[in-house]
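Removed from the display is one protein chain of the complex; every other protein chain stays in position.
Labels for the chains are A and B, by order of writing; each one numbers its residues from 1.
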Amino acid sequence: MPNVLKLREAVCLLGRFPALAGLDLDLDAGGITLLSGPNGAGKTTLLRLLAGLVPLHSGTGSVLGFDLNTDRVSHRRRLALVGHDTFCYDDLTVRENLIFSAKASGRKAAIGESTMERLGLSHVAGVLHSRLSAGQRRRLALAAAFGRDPELLLLDEPHAGLDAEGREILDEILRETDATGRTVIIASHELERTRALSNREFSIRGGRAYLIEQA
Amino acid sequence: MNAFSEIKLIAGKDLRIEMRSRILLSQVLPFGAIVVLLFAFALDPDRGILARVAPGLFWITVLLAALLAIGRAFSIEQQHGARDGLRLAGLDGSSVFIGKAIAIAVQLAILEAVLGLTVVVLYGVEVHGVVVLLATASAATIGLAAAGTLYGVLAAGLRARETLLPLLLLPVLAPVMLGATRAFEDGLEGVPGNAWPWVALLTVFALLYTGVGMLAFGPLWEDT
Partner (left out) sequence: MSEKRQNRDDRSALLPRAVGRVVDALTLISIGALTFFGLWASPADVVQGDAQRIMYLHVPAAWAAYVAFGITTLASLLWLWPRTRSAVWDRVAGASAEIGLIFTGLTLLLGSLWGRPVWGVWWAWDARLVSTAVLFFLYLGYLAIRAVPAEPIVRARRSAITAVIVFIDVPIVHFSVDWWRTLHQKATVFNPELNPEIEGVMALTLWIGVVAFTLLYVSLMNRRYQLAYLEEGLEETALDAAILQRSGGVK
């Protein structure tokens, strides 16, 4: 199986704080990987590093075959990240945000429409982002990410704020994505739910990753 | 997606957000108008001073209002991490630069039209040399938008960006302020011949900062 990501002694700074403190991580393509660990352990920074949003301070890393030290931009079109933020604009509607996101990622506007339906957002298509509930925002962020049809899907606490129905939709999409051989990485606190989905788990503690042997 | 459609996408998005939020109409324009009014309090409106110094006051007002518009253009990218979203989308840096600069230029043009009219009416300015005035305003607007977008992204995302942007931008824009004011004076005084060198200078400024912006915006957009 081809290697999706490889990090060696990765150090990432948040201001002057080493959010990642010499982290090693190897991952082959496919499967759902769970990142567990306490708050402030470095899960969010790890996902942002993989997405190329923050630079490596030291160490080496490659994602989807691109060296993070020399190019942390080119692999972005092949991945998607759902973060704590929605990456959306308050003054655009749900539909406008999704169409903009699809077009900006080089996809057709129709993708925006179909993911909107899939995430059950059609009834709020014309509602401004600023008027959405927390759960609806989370669905919108997920819709924008799935619309990119990524090889590597990075999810940061994707279940947070979702209602029961939203969680079901999310899990279903994750299983589908997994079935097509794509790689999914989930950082989560909801271990029961995400352990059932995942086939690998790393515990992130003190800015480092530790493989958890699964039964 | 080619560069042209990327530019259209970004400019269209920024202008649509502006149409929705009406920050320009409801805040930046009134701000400019009150500045125009305050100048009359500071200077004696009865002795014709205002009409004489109107070009300078106009461009200072535009400059101050432009700072707000530029700050706004980047604060919409800070909210909800939209900037990260754009970066993840993989758009070309120079397309984002041109797109945002166009949106800013359109807003500045509207601003200049309304404030210009206000100045003409309130300060009792007689309008001559419309061609020179329009040429000056076009070149100055493009220069303002290009340099503004470039410095806007430099300050965006940094701590103290609200105070950093004016400190960075105003000295850089000093030649624009100077050139546009002189060209307006020459135009209004009916000696447009004197204005053209200034228009040429403004054009050079606009071209230079558009070129540099296309090169430098990408890396600046990535860092922070």
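Points worth noting:
Note that in this section contacts are C-beta pairs under 8 Å (C-beta built on N, C-alpha and C of every residue); 3 or more make two chains touch, one makes a residue touch a chain.
What you see is a predicted model, and the numbers here were worked out from it, not measured in a lab.
Screening A:R72, A:R107, A:R137 or A:R182 against the full complex identifies A:R72 as the residue touching the chain left out. Shown as candidates are A:G22, A:G106 or A:G135; the residue that touches the absent chain is A:G22.
Although one chain is not drawn, its touching partners on chain B can still be listed: residues 150-151, 154, 158-160, 164, 167-168, 170-172, 174-175, 178-179, 182, 194, 197-198, 201, 204-205, 208-209, 212, 216, 218-220, 222-224. Those residues of chain A that touch the chain absent from the view are 11, 13, 15-18, 21-22, 55, 57-58, 69-73, 205-208.
Definition applied: only the chains that are shown with their structure count from here on.
Distance between chain centres (mean CA atoms), chain A to chain B: 38 Å. Interface residues of chain A, counted against chain B in their complex, comprise 51-53, 55, 72-73, 76-77, 79-81, 83-92, 96, 100-101, 103-106, 128-129, 144. Chain B contributes residues 1, 5-6, 9, 13, 16-17, 20-21, 76, 79-82, 84-91, 222-223 to its touches with chain A in the complex.
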